[in-house]
Every structure is written in structure tokens, then in C-alpha cells.
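So that we are looking at the same thing, I have put the structure below in C-alpha cells.
One protein chain omitted, others in place.
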Amino acid sequence: MIMECFNRLFPINRSLTGDGVRESLRILGEIVPIRQSEYPSGMDCFDWTVPKEWNVRSAWVKGRDGRTLIDFRDHNLHLVGYSVPVRATVSREELLARLHTRPDLPDAIPYVTSYYKEYWGFCVQHRRLAEFTDDEYEVVIDATLEDGHLTIGEGFIQGETDREILFSTYLCHPSMAINELSGPLVQTFVYKELLELKKRRGLKYSYRFLYVPETIGSILYLSQHGEELKAKVDAGYVVTCAGHGPSYTYKKSRRGDSLADKAALHVLSRSGRPYRTVEWSPVGSDERQYGSQAFNLPVGSLMRTPYLEYKEYHTSMDNESLISEEALQETVRTYLDIVETLEANEIYVSNHTHGEPKLDKHGVYPTIGGQRTEEQRRRLFMISYLLAFSDGKHDLMDVADKLGVVGKDLWETAKLLEDKGLLRKANGTEPAAAAGTFN
Amino acid sequence: MIMECFNRLFPINRSLTGDGVRESLRILGEIVPIRQSEYPSGMDCFDWTVPKEWNVRSAWVKGRDGRTLIDFRDHNLHLVGYSVPVRATVSREELLARLHTRPDLPDAIPYVTSYYKEYWGFCVQHRRLAEFTDDEYEVVIDATLEDGHLTIGEGFIQGETDREILFSTYLCHPSMAINELSGPLVQTFVYKELLELKKRRGLKYSYRFLYVPETIGSILYLSQHGEELKAKVDAGYVVTCAGHGPSYTYKKSRRGDSLADKAALHVLSRSGRPYRTVEWSPVGSDERQYGSQAFNLPVGSLMRTPYLEYKEYHTSMDNESLISEEALQETVRTYLDIVETLEANEIYVSNHTHGEPKLDKHGVYPTIGGQRTEEQRRRLFMISYLLAFSDGKHDLMDVADKLGVVGKDLWETAKLLEDKGLLRKANGTEPAAAAGTFN
Partner (left out) sequence: MIMECFNRLFPINRSLTGDGVRESLRILGEIVPIRQSEYPSGMDCFDWTVPKEWNVRSAWVKGRDGRTLIDFRDHNLHLVGYSVPVRATVSREELLARLHTRPDLPDAIPYVTSYYKEYWGFCVQHRRLAEFTDDEYEVVIDATLEDGHLTIGEGFIQGETDREILFSTYLCHPSMAINELSGPLVQTFVYKELLELKKRRGLKYSYRFLYVPETIGSILYLSQHGEELKAKVDAGYVVTCAGHGPSYTYKKSRRGDSLADKAALHVLSRSGRPYRTVEWSPVGSDERQYGSQAFNLPVGSLMRTPYLEYKEYHTSMDNESLISEEALQETVRTYLDIVETLEANEIYVSNHTHGEPKLDKHGVYPTIGGQRTEEQRRRLFMISYLLAFSDGKHDLMDVADKLGVVGKDLWETAKLLEDKGLLRKANGTEPAAAAGTFN
């Protein structure tokens, strides 16, 4: 089902703005509710301005005999993003100056944009340069670049509290698979699963899902809602590069020890899959903006093979052959494990602190000592650890770490002990009670 | 001499309560003074209650022809601990339901107890189950389980101060060697050596030695003396599993950086013997209670091969063939190294802080430079390090760590420098003067 959706979205021409973005959001909106908001060209947002809206009808280059040498209909990447309209006859020299290629990948059409400087140009496979032998060429870019709107998509699930988990992905790259369609697709299916989880057992956190054009989109959203995010978001993730490669890369939030980081690394450390942790840096995607100094949101990014680390990056070779339904699904599952761990996570306080409580009295203990099944021992360990370390400082993930299990696996046992009056939720008045700071 | 004592204690039937405990304490009391205190059944201690006292005269199972199939006299472990009295004829089916075995260790009699749920049963070697072919059996457990007392043994050495080092071991397991007789034996011989050390040169610390039934005993003692321990104890150790295996396992106190942990790891790191450090957890022995939240005593546990990590654990195969006089003695010696390091440990302050003092002026330096014996150099290093790092923050162990020696080895040099007026003891008003927190 993810790949079906991929196949519908792949051919659409997306950019910072334009109808391709709107159509893509509409298609994703068939799976989960996505509200589209429009922001006018020229609107200021911090150091930036919303650009003109760009839409392309057609674009081509023809040789002297009328033969079409490059056609935008063949591949969106043939046209430099945000090319201004043009209708002209140009010399071979001028055309070649505007033809972008990748000599190191002669079969790839490169992905080139010129959002903020007026320009036009085309991109072709390097091996095709030999075909451009004519002296003159007819060039047409039938496009509009004029005042219009920038579109942001947003989904929201109201949980039992107003504390929020933020998911953000970008939707501005035409016809590439790892970067970027894997991102919006994984985010959308996480969103879908959470709607179902809410029906099944309720959600403690509220969830916000953003679909923005990269950089300008997150900056624009922050300029409108940054203070709200600062006040509400407990953890967040930029979803990108989610469909390729055997291992995970987790890029930490700027804080480096946020709840987002703790939960992601807690789940990854038990995932059985290789993973790597990288520090936050200003090279990457929208976590750059969410982590900018004034906001410093707890937003990391869980990826598989990330941008810049595969040779097909930002070319036509980043296509469906590189991603798989299986990898996308597994990434959805890992994000859900993180969410379920965040949902389960609590700081508890033990009601019996003078020696251990006598468990059989409270109905939670097998009474003949010395002989226990593996399952009874596992359960007894969970109970003992929860009682011993629930001191208003350790959260469920901390206790799970000590046991070598995932936080969400302690959920049921913690509920049982709470029901039996052995644990209570910390009310914040315990000394130094804070998630993520203890081990 | 340790093994002689072992041989007298091994056959005695011990449990949470009963005359076997009293007799065992009496035998250990021939080596060191041990006071026995009695606590009545039904007495409340935190979430627990002192159980009834259990004593066994005889217990057996006979077949139809009067042949004895199981006899408590053959091995204490044949009887489930705290079995209620019974005198009955039972079917094969009922008997088998009450026969406990270890299919994975067919030659071992398992150790099973039912302290807090009324029950009776027997334990046999798994390979013997085939012998139970009769339809009916005569079962006799001639025991008493009635109001009586729980017995705690306690020794004490008064030192020059009231600051205390606590040793605690448990004495409730019948006829097993590693777990548990190695514990009370090692503790008793440490106690004996300390009495001699006190005669020889005095002791700075006072020492308390507890012999309790596991769990209920330490909880009971804490309910009576917990606040006193909290006020006085600077370091403590639960002595158990002290006689088997080539390497040490040190389980830290709950605090993880207590003086007990620092001294034990300091000594182990220089012991030349492999060792492993494990964090405090609520799985183990009485450090679970001493480390419970309300007390959080600085009590760790220095073991050799620990409980749960050898296959003979809690069976009749945990016998004298697994332990050795040599291993027991070496563990005694290691505990004494820790104690001597604690006795030597001080935070000093240098009286010369503006450049180095001129050592020859103070009579502690070989005066011809450039040529020194190895021993002179070693001594000069000790002097230099003690003078340089005695700043009211580093204790003797910290200085020894920097030199790569054991704290107790600096004792004499520190005394010399104190005598010569080059060092003085910190009086606690120095900034941030605290043991164990600096490096």
C-alpha cells in the first residue's frame, strides 16, 4: 500500500510552491486528514520572504531540425527548479552554459534549483552532451513565476493532554525516492497507525504532522507557530531518507539529551538492527530550523541511509529501485515503537521504601521459593526493578534500560503495580524528578 | 581452620528461624563474640511480619513395604523448607505433585522453601523419580511450626570513633557451601582479624557484624536499627558467595559512588586478580534491603562467583567440593585490604602551597640529586604526590590511584609528612572537601 501511494506521487512535479505540492497533499490526504494552509508570496518570516509561486506547463529544447532534445515531460528533473519562463533561440554556447550534468554519474539527470536568483536552465545525463552538435536551439519554458502562495500541510491528533509529539517531513523535491518521497510516506503511515492506536487504547500525547517545503517551510511555520511549539512539544522527529539501507542513522536534537533523543536511542539500542548516532549539526534538513538557537526544540531525525551518503543523492537515479516496501514499513514500525515508549513513559514513585514490600501480600508473587519458570522470573525482575528504581527520578525508560528491555514492554507491569497500590505517578514535587537526566 | 568450622556447620539444618540457626551462631561464637537477639513471631517490621518458628525432628517417605524412600536425615534439602507437620498416607499422584526435582540436574536435590504459604513437600534427585512406583506412601513430617522467635546474631568492635563499617551475612540456608556457608565463614574470620588489628595498632572505625536470615532478617534489623545505621555507617558489605571461582564480582551500593564502592574498587583494581563490577539492582541478597530507598546505605557486596551464575546454585551439588580454604582465605585478605585502606584513608591538606616545600630542610629527602635508588625514587614520588594533591579534596585513595598503589601503602608516608608538619588533616572547612568525589 505504501508503494501504491509512492507510484501515484512520484511523477508529480513538486517544488517550494505550486500545484504539484497541493496535489501531493491531496493524495496523502486520502489516507489521513491533512489541512492545507496557504501563505502569500512576499510574506516575511524572520530573515526570509515567501517566494513567488512556480508552475510549469511545459519545457523543452529542440535542435535545428525540430527534433526534441530535452523534454520536461520525460522527467521533471530536466528543468532547473524555479526556472523563469523563456521562449528563445540560443546559440550552442549559451545552451551548454545552461546545461547541468554530473560527469561522475553520466547516466544521471542531476537535481538543480535556483530558488532565490532568477535563472533558467536544463539538466541532462552527462553522456548525452555529445548530442548537442547544432549551432542553434529553440528553447521554451512555458511556466509561471509570479505572486501566489506557498502551501503547508498539517495533520493533528488530539490526545488526552496538550503535550505534543511533532513529526515533520518535507515535500518539495520532484521525482526522487529516498530523498524525499520516503519521508512523507513514512510520516503518513505513522500518522495512520496512531489514529488506530488512539481508537484502540487512547493516546496520552497529542500529535502534530507537518508537510512543508524544506527550509523556507519550516522557517515559515516557526514564524507563525514557533512559540506554541516551544511551549508544547516534548519530542519531535524530522522524517526523511526512510526507505533505503540496512541500518539506521539517528541525528540527535541540538540539546543532545532531549526526550526525543532518549526515546529514539532507547528503542534503537534494543532493535537488533545496526544504528549510528550523529550529533546535531546545521547540515541536514529541517531539524536545522527547529534546533535554531531561539527555538532549540527537542527535534531529532531518525533515518536509514541519509542524504549525502549514497551516490544517487539528488539525481534521477534516486528512484524506486533504491527503496522497498519492507524498509519503509520497518521504519514506520520503529517510529511506532518510539511513540509507544513515549506513551508508556512515566516517572513513578514507590509506596514502599523501607525495605522491599512483601509481594505475595499484594498478590503479585509466586509463593513457593526456589523454583520459578523463566516467565515468572522475568516478571519478578520487572516488578523488583520497577519498585526499586521508582524514586521520582528514574522514568520507565531508565528502568527498562537497567533490565535490558524496551520501555513499552514495562507498560503492563507498571499499570499492575499502580493498580495494586505499590506505585504511584510522580507529581513533580519529588526531588530532582525529571525525565532523561538519570541512569 | 576455616574448613574445620565449615565441616561443623554444614550438616546443621538452618532456616529463617529455629534451633539450627542458634546452634550455628554458637559455633561461630567460639571464634568471635556474637550476641544472639530473639524477635517474637508476629512482630511487625515494615511491610513484613516475623514468621512462626520452624523446627524439624524427622521427616520421611516410606513405600508400601515400609522401605524408606526419602529421609530428612540423609540430607536437609530433602524437605521443603517451612513444610507444615504431616502424618498421612498419600496416593502416588499426590506424592508426585509434592516431589520437587531438577530435570536439568538429575543428580541434585533442589533447595525449595515455602516460607509464607502453608505447604509441605519433599525434594529428590530427578533420576530417582523412577523409584516411586507404589500406589501409596506413608509420609511423616515430625516438625513444629508455631509461635516462637527469629534469631539474629551480632558482633561489634568499638573503634576510636563511632563512624561504622558494616558487615552483613545471612545464615538461613541448610547444607550448601558457596551460598551460603562461605559468607558467614569469611565474615567471621574478617571479624577475628580485625580484633587482632585493633590490639596491634588500634582501629579508627567501629565495626558491626550481622548474621541474619536473608531478606526478613535484614528488614527486621532495619526496622529496629535502620536510623542508627543511617546515621553511623560510612561503608558496608554483604558477605556472600565468597569461596568459589578465580575472579571477584563487586556489586556496587545503590549510590554507585559510595565510600564502600570506592574502597572496594580501589583495592580490586590493584589486586592482580580479575574482577567485574556490577551495578546495584534489586536482585541479589540483603544489599537489596540496605539499599532500599528510605535507607540507601552505602552497602555493596564483594563476591567471587555469585549466586545464579553457577549451575549447582540452590541444590545439594553446592557442597564442599566447590569451595576451598585458599579461596576463602584470599577473600578474607581482600576484605582486610579494603578495611586497612579505609582505616588509612584521610583527606589531608598541605601546609606548603606556594611552590613545593624544600624537602631536605624538613628532613625527608636524599640530598645528592641525579642519582637515586629505586626505593628512594618510589618514596620521593609518594611524598611529592601527597604534598601536591593534599588540597582538602583528594583523599588518600585518590592520591594512591594517581600513583598506581593501594591506599594502605601510603599510610606510613602520610603519617611521616604529618609528623614533619608538612601535612595536616582536613577539618572539613576546606572548599568542597569530600571523599570519593574527586579525581
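The first chain written gets the first letter, and so on, giving A and B; residue counts start at 1 in each chain.
Here is the rule we use: a contact is a pair of C-beta atoms (placed from the backbone, for glycine too) under 8 Å apart; a residue touches a chain by one contact, two chains touch by 3 or more.
Since we're looking at a predicted model, the values are computed, not measured.
Only one of A:Arg14, A:His244, A:His314 or A:His394 touches the absent chain when the whole complex is considered: A:His314.
The chain omitted from view is touched by exactly one of B:Arg22, B:Arg128 or B:His352, namely B:His352.
Contact with the chain not shown here comes from a single listed residue; of A:Val112, A:Leu386 or A:Val399, that residue is A:Val112.
Which of A:Glu4, A:Asp65, A:Glu279 or A:Glu374 touches the hidden chain is settled by the complete complex: it is A:Glu279.
Even with one chain removed from view, chain B keeps its contact list with that chain: residues 350, 352-358, 360-361, 367-371, 381, 384-385, 387-389, 391, 402. Seen across the whole complex, the unshown chain contacts chain A at 45-48, 80-81, 100, 110-117, 119, 215, 218-219, 222-223, 226, 279, 281-283, 288-289, 291-295, 314.
Methods note: only the chains that are shown with their structure count from here on.
The angle needed to superpose chain A on chain B by their Cα atoms is 120 degrees, rounded to the nearest 5.
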